[in-house]
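Starting off with a structure, shown below.
For this depiction, one protein chain was excluded, whereas all remaining protein chains were kept in their positions.
Right after this comes subunit A.
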Amino acid sequence: MSDDNKVTHFGYQQVPWQEKQQKVAGVFRSVAGKYDVMNDLISMGSHRILKRMTIELAGIRPGHKVLDLAGGTGDLAIKFSRLVGETGQVVLADINDAMLEVGRDRLFDAGCSHNTQVAQVNGECLPFEDNTFHCITIAFGLRNITDKDAALRSMLRVLKPGGRLLVLEFSTPTNKTLAKAYDAYSFAVWPRLGKLIVNDADSYQYLAESIRMHPDQDTLQGMMDNAGFARTEYFNMLGGIVALHRGFKF
């Protein structure tokens, strides 16, 4: 099938391959200003704890170079900036200009401008030299990338040997009762909160649908293996509602 005829999912819809990126961009432009507030509301604050756990597994030391991909409003990048210190460097990267604008302002306000850079990039073809970063994180971003395999290969390329990738992403609950309760909560509450807070129910309907279309834990681990990552593993969080995948480049 030629690229012109390829389709992919955008939530539960099937859309032409080339259109997903534009549609996802539309979602994030719509919610960028209140992205963090909405995250706090729909996750009931738990996303902050999950990101802390990600930071703890990142193994970042002073002097490291870190890429926070799909870093959006910069909450991870701010923490990384402090961990890498004066001799390290953090790149906050996102494909979406509206999210990056919020992230850049937050980095500046947090006093992190001395060792951070902001870059608008496409995760499928990262514009960095081979073997650049000690660590790459992508938190709640891989789900929105059209060609995830290409993105994983691109991340592997720019990682230094010995470096690690951490993928924090919604996943598949391990308990059926929890899964039902979670479905009910996310499909009933998230779009309403979206309507109430950012006047956009559709974006949060997309969020709930896109989570169900995302590969489960084992499938994503297999994709990381296929891309060339070594010692891949995952940690279920909140009963598998979220999973943190980790892989190394050797």
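Basically, contacts are C-beta pairs under 8 Å (C-beta built on N, C-alpha and C of every residue); 3 or more make two chains touch, one makes a residue touch a chain; residues count from 1.
To be clear about the criterion, contacts and distances are computed from a predicted model.
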When one chain of this assembly is omitted, its UniProt record names it as which of these: "Permease", "Carbon-monoxide dehydrogenase large subunit", "YeeE/YedE family protein" or "Ubiquinone biosynthesis accessory factor UbiJ"? "Ubiquinone biosynthesis accessory factor UbiJ"
Considering the whole complex, which of A:Lys20, A:Lys65 or A:Lys79 touches the chain not shown? A:Lys79
The one residue from A:Leu57, A:Ala98, A:Ala150 or A:Leu178 touching the chain left out of view is A:Leu57
Hidden partner sits against subunit A at residues 48-49, 52-53, 55-57, 59-62, 79, 82-83, 85-86, 110-111, 233, 235-238
